[in-house]
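Here the complex is missing a single protein chain, while all its other protein chains stay put.
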Amino acid sequence: MKRFLETGNFAIAEAAIIAGCRFFAGYPITPATELAESMSLRLPQVDGVYLQAEDECAAMHLCIGAALGGMKAMTATSGPGFILYADPFGWALGCEMPMVVLNSGRVGPVSGITGAPGQGEFYNTRYPTQGGNYESVVLAPNSAQEAMAMVIEAFYLSERLRMPVTVLADQLITDGWEDISIPETEEEMKEMGMRFWPRKFHPGPDFYPATDALDIPPVQMGKNTGGLCSDWTPTEQGYDIEEVEDHHKHAYRLIYKVRNNRELFAHHYEKKYMDDDPDLVVVSYGTPSRVVNTAVGRARSQGMKVGSLRLINLWPFPDEHFTRKAKYLAVELNWDGQLVREIQRAVPKDSDVHFLGICGDLPTNQDLLETFDKILKNQPLQRKGWEMEAW
Amino acid sequence: MKDRIELVASGFGGQGVVRLGQILGEAGVKQGLRVTMLKSHGTEMRGGYVRSQVVLAKKVVDSPICESPDYLIALSSAAYNRFKHTVADNGLIIYDPDFVEEVDNTLTCSQKALPAKKLAMDNFGKPLFSNSVVLGAIAKLLEEEGAVNKEVLLESLLAIIPKFKEENKQAFELGYKSI
Partner (left out) sequence: MEYYSSNLIEEYLRTRKIPSTACSGCGLGMNHKVVIQAFKELGLKTADIIWGTSIGCAGRQTFATFKGDGFAGTHGRAYAIARGLRIALPPEKKIVLSVGDGDAFGIGLMHLIHSARVNADITVIVHDNLGYQSTGGQFGFTTPMGVKTDSSPYGMFEPNLMSEGMDVMHILKGAGATFLARHVVLADGAMAVESVKKAILNRGFSLVHMPHPCVTNFAMKHLGSRVPVEIFRWFKERTAPLGQEKPNTIWATGIWHDASNTRPEFSEVMWGATEKIRRTGAL
């Protein structure tokens, strides 16, 4: 085990390499630039290729090309680049091409603030492209160390589910420095819970069976299988066909291969002080959860019956955590409220759902404790500048 | 040491504030501590405000934000004024009087002047080494806390800044003695 102080970007690059990634296409964007830089340094050392694309749209298409040729590929960006993935993302979802996409959130919309954390792409990562008729898998770590683990997990899931998987981080994770442990032996990797899945070969001819089954290798070019893949509705063999019946079979697969195999990743969450049915459940993901965990601990010592639910698997949204009627508070790095909408949908009717939004910085323990207190006492949340808004 | 030590260093872009945080963090790791270090800056350009937030802890660091720092290293008056009120009551502000001209005497925390730039100019003729002076001072404080050994911090400094080893070492010693 190697242990040193490094940025999340650096840790993620090492994780990708451990997962077998040998192709990375990037486009400089704060706060994911250093990941591209790390890959440009590291990939040639391990027999891989780093390409700098002409834009993010090209970056993900380059990954598609490499994946079509049998390589494990990755690209990374921030919000303004993530929207340029929309085009290739649709292709990769439809043609079921495994790859890993990392989005490090900053403050938006548009260029916004480059060097500060934001969580504006909660829904964007669920719907990274148009058209619907697909499920998305999104993992949201809250530290550099966990980002490393989740990138490896994303590669694993992308192979087994045959689809692009998104890791949603934020500026504090990728640009922040942290003590990081990098495993060096298979034993250490196993101890750290890392799972791996190799790229496998599909001999054809039925590349797109109407099934929710796992572990169907993707179509590959250059092996003379007669493999076909396109942006149109495919027949089972990959011919383009614009028939609703065929599209329904295709969409069924894109949706239910994920929904029916949620046990693969549904365990990615963290609960603290949740065993005694707390009066208030504080829900968060990413770096804000680190303050939430502290604040909830402090609230407990002050006698408040508060629990922390941290989502790591964001999409498909884990409704199973919201079956109990209680008070819920979403803590997010945005001012418009995104996660809170999904919580409102998932909770039992008439549950009390609140929102605390901050952007560009983490909430403070004091903010959180005051908010917990008010919610527990059924007091209205005061509008305090832009930070707090009754939902 | 206590469970968690928060240190904020802030100044202009180009002063080496991020590097300072990195060296301190690296020393923390070498010392077996859990460490986070955040850098934030208003703009990509030099001259903007830059801040490093370092947390040294015995266990995994939860929040990487320094809400009430034990130490504030203020290397510009803007940084001083922006963060002086966040410092814990029993905390300490170290400021460089070359940059922080007006000191707020109403604060409840302690404050110490460290003429890092002047020491660097007087001894080496270059402001470049003022960062090592600051690190030397931090070494003294963290050693007193029982958090990081002086030698470990110096080793990290010399590993991360491999140029001008001798001057950096001397500057570090100057800082160590001057606080």
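A and B label the chains in the order they appear, each numbered from 1.
Everything that follows uses one rule, which is that a residue touches a chain if its C-beta (ideal position, glycine included) is under 8 Å from a C-beta of that chain, and two chains touch if they have at least 3 such contacts.
Every value quoted in this text rests on a predicted model; they were computed, and no experiment measured them.
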Where the missing chain makes contact, among the chains that are shown: A
Of A:I18, A:A36, A:A66 or A:V353, the one touching the omitted chain in the full complex: A:A66
Candidates A:D47, A:E245, A:E263 or A:D350 - the one touching the absent chain: A:D47
Residue, one of A:P198, A:G222 or A:G303, that touches the chain absent here: A:G222
On chain A, residues whose C-beta touches the chain left out of the figure: 23, 25, 43-49, 51, 53-55, 57-58, 61-71, 73, 87-88, 90-91, 95, 220-232, 238-240
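Please note the rule applied: only the chains that are shown with their structure count from here on.
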Distance between chain centroids, defined by C-alpha means - chain A, chain B (Å): 35
Interface residues, chain B side, partner chain A - complex: 21-22, 25-26, 28-29, 33-44, 61-65, 67
Parts of chain A lying in touch with chain B, wherever the complex brings them together: 3-5, 30, 114-116, 172, 175-179, 287, 290-291, 293-294, 361-362, 364-366
